[in-house]
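Sharing a structure here in structure tokens format.
One chain of protein is taken out of this complex; the other chains stay put.
After this line comes chain A, so read on.
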Amino acid sequence: MKNLSKAVALAAPAAMMSAAPALAQSIDEKVNEIFASSTGWFVNFIFSPFPGTSFPWIVAWLVVAATVFTFYFGFIQFRAFPHSIALVRGDYSDPKDAGEVSHFQALATALSGTVGLGNIAGVAVAVGIGGPGATFWMILAGLMGMASKFTECTLGVKYRNEYADGTVSGGPMYYMTKGFAERGLPAGKFMAVLFSIFCILGAFGGGNMFQANQAHAQITNVVGDYPGWITGLIFAGVVFAVIVGGLKSIARVTEKVVPFMGILYVGTALFILVMNFDKIGWAFGQIFAGAFTGAGVAGGMVGALIQGFKRAAFSNEAGVGSAAIAHSAVRTKEPITEGFVSLLEPFIDTVVICTMTALVIIITGQLIQDPTTGLYLLDAGASTIQTVDGNKGVALTSAAFSSAFGGFKYILAVAVILFAFSTMISWSYYGLKAWTFLFGEGKTTEMVFKLLFCVFVVIGAAASLGPVIDFSDAAIFAMAVVNIIALYFLMPIVKREMTSYLSRLKSGQIRKFG
């Protein structure tokens, strides 16, 4: 009897262990099923194309807004570009404010939230489907997106909450409530609540689960396959230490290493371009030819345009409203100055970093062309361009860089992991701001969000929850729907600020220090 019970006692955990993968599998399937059935309509709605095309209306929504802001503010992104650089350099910062958040710091923090997988994997997807021509449309959308960022970040600073203890909270939910009330417009509070809900969902999904999932995918590419929950637990532990434990050293190290990785990435890309300088003219020829003719890619010119616009919009988050939360902490008497600084963000993210990725892929000859016609060869499904070794996504970028530097895939893996981590830290903050807007500020409510955030890290890395991630991406772009409506209503306020500031700058009333 004793032996029997011992045998049962030994057999039970063994049976549980053998059943565990099946159980985990069924949980994954169940979660997928529930999410797909309850949220599929929302995802389909957000990413649905215009009838008869494959052009998602949400991309048009972002690009049209960027175009409207560009014209409304008189091409401010080009006119104010040198002044933006001067602001970041601190030429207009009062030395008495040393020790406060500088324009550079607000910009760097916001950038660490946007520079990431979109710049590395996303561009490869765009060029792989839309061909080199996608790069042209991506740059154009990036340049236009600068005006959207300018609008939202100015409003973020103008309508932020400054508390008695010196801390600040800002972002679209604050300019929706306060800005709409100031202009006597209804529904500001309703829009702020809606935005906050989407922001929380986006933070859990695109800003968390997607990042954990892709970081795990990168690690397995280098070290071989192993269960995702291990990566998830490690990531969750580190995120927990930073956002709950307040372990600033880890975040500081990341904040220092991420820009370094960004510089290394761009530096390596530049080096590859210099090594192949004779092909740069040809590459730009491909980009311009592809932009207007399609050069044989799936969907022709429209296919290239869709991919380019989509990638720029998804990468720099201009119009989404997330950057307005990060930028609102800067110490300035003139909210518009943060608008000027923030317009550099899509420029660095899309016009510089994304373009570098695209150029390296094109110049290193990853996309296979027909030697006689010069057109790109499509794969069996005729949806993507054939690549050397059949690489797609991040693997395509990795192959392009590795063709020049053999060991670059390891550096790239580290970069992806760090970018993913810094994006998670940024989005944990964006989500928390939306959470406290809805549920009030307080240690308990904040702790609930932070713990939930850590749980989602594990889920994201462990499971391939496609529908969950689709839903989260849709939530991020739903933020843009609400945010851009608010920006249309509040843009006259930004214009007033801009006109006043520029006239004072011209008259010499606003001068450089030192």
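List of remarks:
The rule we apply is simple: a residue touches a chain if its C-beta (ideal position, glycine included) is under 8 Å from a C-beta of that chain, and two chains touch if they have at least 3 such contacts; residues count from 1.
The rule we apply is simple: contacts and distances are computed from a predicted model.
The chain not displayed here is annotated in its UniProt record as "Nucleotide-binding universal stress protein, UspA family", chosen from "Holin-like protein", "Nucleotide-binding universal stress protein, UspA family", "Peptidase" or "Succinate dehydrogenase/fumarate reductase iron-sulfur subunit".
Only one of the listed residues, A:Val59, A:Ala326, A:Ala395 or A:Met498, touches the absent chain: A:Ala326. Only one of A:Phe42, A:Phe55, A:Phe104 or A:Phe439 touches the chain withheld from this view, namely A:Phe104. Considering the full assembly, A:Ile425 is the residue among A:Met301, A:Ile353, A:Ile425 or A:Ala474 that touches the omitted chain.
What chain A contributes to its contact with the hidden chain is residues 90, 93, 95, 98-102, 104-106, 108-109, 112-113, 165-169, 242-243, 248, 251-252, 255-256, 258-259, 325-326, 329-331, 425-426, 429-430.
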